[in-house]
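Worksheet: one structure, shown below.
In this view, the complex is presented without one of its protein chains, the others remaining in place.
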Amino acid sequence: MLLAIENLTIRYPSRFGDFTAVDDASLHLDRGEVLGIVGESGAGKSTIGNAIMGLLQAPGKMVGGSIIFDGQRLDLLSKKELISLRGKKVGMIFQDPMTSLNPLETIEAQLLETVLLHSDLSKADAKLRALELLSEVGISAPAERIKQFPHEFSGGMRQRVVIALVLAGNPDLIIADEPTTALDVSIQATILKLIRTLCHHKNVGVILVTHDMAVIAETTDRVAVMHRGKIVETDNTKSLIASPKHAYTKALISAVPPSNRRIDRFTHVDFAKDRHDRKSIDLKSHWVGKEVYEPAAEKELLKVQNLTKVFNARSSIFSPKRESTLAVDNVTFSILDGETYGIVGESGSGKSTIARLISGIHKPTDGSVLFDGLDLLNGIKSVQDKKKKRKIQMIFQDPYSSLNGRMRVEQIISEPLLLGGFEGSKAELQQLVYDLLFLVELESGAASKYPHAFSGGQRQRISIARALASRPKFLICDEPTSALDVSIQAQILNLLRDLQQRLNLTYLFISHDLPVMRQVCDRIAVMKNGSLVEECPAEEIFTSPQHSYTKDLIRLMPKFER
Amino acid sequence: MELSLFQYLIRRALQSGVVLLVTGLIAFSMFRFVGDPVENMMGQERTDADIELLREKLGLNDPFFIQYWNFLADAAQGDLGISFRQGRPVVEVLIERLPATIELASVSAFLAIIVGITLGVYVAIKPFGWITNTVLTVSLIGVSLPTFLIGIMLIYLFAVELSWLPSFGRGETVQIGWWSTGLLTVSGIKAIILPAVTLGLYQMTMIMRLVRSEMSEVLNSDFIRFARSRGLPEQKINFRHALKNTLVPVITVTGLQLGSIIAFAIITETVFQWPGLGLLFIDSVQFVDIPIMASYLMFISLMFVSINLIVDILYVMIDPRLRIGEAS
Partner (left out) sequence: MAIGSFVIASSLILFAIAAPFISPYTPYDPATLNLMNGFSAPLAPNAFTGDVFIFGSDDQGRDILSTILFGMRISLFVGFSAVFLAMILGVALGLVAAMAGGVIDAIIMRVADIQLSFPSILIAMLIYGIAKGITPPEMRNEVAIWVLILSIGLSDWVQFARVVRGSAMVELQKEYVEAAKLIGVNRVAIAFRHIFPNVVPSVLVIATISLALAIISEATLSFLGVGAPPTQPSLGTLIRIGQGFLFSGEWWIIFFPSLALLLLALSVNLLGDWLRNTLNPNVGIK
């Protein structure tokens, strides 16, 4: 038994009372196996990893239980003894590769420092070892790259360097804290494979902390599920996913979008008391629904033709010349009235830029966008045109910056109502705000509060209410659930589906998450480096992809099948 | 396309040139338009004919830009006009006073940097404890006390009560070529201590606070946590990793601050009657001695621009992210 944690309890004292981050948690790990710790945000999973390393963020304190590593009580060691263990026996991979390395030193310098610290090699031998490590983690041309600085490496490469640094001490236990969350899906697959291979070849124990069930399914041998500080279930990964026993595990698994099929609706995660039961409103006669029910003049609601966007920016403070980036390259597609059209791509693919070209935030370099016959780029002149333009609304990715923190919810939602020509008494306006809040499953008391009083999922609901207040026909959803926990994501996706049915909305759904898109979209377009490489009905993307890039994406997508 | 360091420097030098020209313009405008120079230069007994003659001689009837050009050409050659008050060439007066200010500024800067960084690092590494609390309290008072008050207090304590150090002047100076230095005599060194501490105290406090806040931030950053998790000893983390990363932003801000030491010397020189450029400037403001005022302005501008340039070069040399472009 490499690691045995018994009844671990960690508390954070504060002015408002103690917060128990980890509550009576027990788990064990053997050499050569990958144990996953999965849970949503705030579950306490990272805290366990920090506690093992002795790197709890102040003022956190371990108040109960024991951590036994290789026969030794880690929690009873002095600071000096702990420091001597770190790196040599226990290592940790952090989440964000962009900030894990010292920006001022070369990779060589940082590797040498760690290698020399944990071994008796001469400097020359240490240099050789450093090169070996880089090869092991899959960095090509190591002799050249070792002399470079961290900012000359991409995110995925930097994470490999991080892994090399962790391996430099030859530890027996490696804790990987969300190691791929900040990386693109295709890079993620390779890093996870690397971790798994190293674990088995070197016979080290790995604890993989993540919120992503698909990662768990692909990478771990066993898994512990955490909820609010407690470990609610531990099992063999395959068994856990096939037949979960605890209610929370069942709810969690049911909220994960399966990668192998389309389901009708996500069943709710009842533990998250995020939503309020809806009051029933007859939308056909209600103010909110009135304008939306007009059918579009054309079957193709949105027509994008030869859309191109070039950005000019300086690449460094040296060049007075501007470097141009081709963000969107001659893209053409149409969205039909009433459908959900998806655009999927990795970072830098241009998908978000397209959203902003349609909404008008950016002006295209070339091409045209027609909305229900209206030329969005040139034709917005009359009041009628402006009214039509307002039928396009958007929901954004970051729930924390998409609401003005200094405005009350009531103001946030009434602003579009008033601009849309609402003429009525103050009381009627307020009732309308309440109705919109009910529509998105929030209660009327929310109106008088400020955004910071709400959670991420609730803020997204407020964003949706704000968008609905303009009585839109077309809603651009730019990664609306990427920043949310999986159970909240399920609720928001359900809400969006319901609203679409009740209000006859058309969606453009943008995401990097293929399993989510399988659940939500009717047709999907795949983007790579600004170009649209494939477009077809959603299911076909998964069952018979044509383009090689699409095939790669599907192959590398972490699979969670149920 | 990446440009080289050289080309970047050329660009910066050109920008600096623009700043100098603008300053020159302001200085020149002061020369010409504030108060009538001819009025200031002639005595009570003068006829209109005399005035007109002098005007012609001084070129005051020429168009603006010709005058400006002449002014710049003269300045470049070292002719900055004649002091209204002293009747001597401005350049002569400036050179006479320059060493005093430079020495004072240098000693202050040195003190401020050494003490400021040391205390800042200490307070960042050990955020609790009585030494830290004392340092922080004293620094708060240091920021709330005007420099001149500090000077007066120091004079009262060390010169009047304890009689350890002189209360004014430079002490004995030694002449090396055209430079007069006070650092080679005992009385000279004694004389520079109080003014240097007074001048440097504010800067010291600012540097300390800056180093403390930057270093605390760095110590909480991800790469430091990662370094700790690799088992690196605290000493190495503090001094090799954290300090280096702290100094990068500190250098820029400090460099700019230090440039202002030369200007803040005005106050200190007044309190201690230190015969430098600052005291000269104050006198010139009181007597509306425009040539001195304008020339001092240009001198300060030159100093600033040079220091800024040096700081920029240093910054680029130290931070590799600026030298080499980012990866995709």
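Letters A and B mark the chains in the order given here, with residues in each chain numbered from 1 onward.
By our rule, contacts are C-beta pairs under 8 Å (C-beta built on N, C-alpha and C of every residue); 3 or more make two chains touch, one makes a residue touch a chain.
The model shown is predicted, which means the values in this text are computed figures rather than measured ones.
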{"item": "Of A:1, A:76, A:263 or A:361, the one touching the omitted chain in the full complex", "value": "A:361"}
{"item": "Sole contact to the chain not displayed, among B:95, B:131 or B:149", "value": "B:149"}
{"item": "From A:69, A:396 or A:438, residue that would touch the chain that is not displayed", "value": "A:396"}
{"item": "Residue numbers in chain B that touch the chain omitted from display", "value": "19, 22, 30, 34-35, 140-141, 143-149, 152-153, 156, 160, 256, 259-260, 263-264, 266-267, 270, 281-282, 284-286, 288, 290, 293, 297, 300-301, 304-305, 308"}
{"item": "Touch list for chain A against the chain that is not drawn", "value": "41, 356, 359-361, 386, 389-390, 392-394, 396-398, 400-407, 415-416, 419-420, 450-452, 456, 463, 466-467, 470"}
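Operating definition for what follows: only the chains that are shown with their structure count from here on.
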{"item": "For chain A paired with chain B, centre-to-centre distance based on mean C-alpha positions, whole Å", "value": "50"}
{"item": "Chain B-touching residues of chain A, taken from the complex the two chains share", "value": "53, 55, 83-88, 91-92, 94, 96, 99-104, 113-114, 117-118, 149, 151-154, 157, 162, 165-166, 168-169, 315-321, 323"}
{"item": "Chain A-touching residues of chain B, taken from the complex the two chains share", "value": "1-5, 7-8, 11, 221-223, 225-234, 236, 241, 244-245, 248, 318-322, 324-328"}
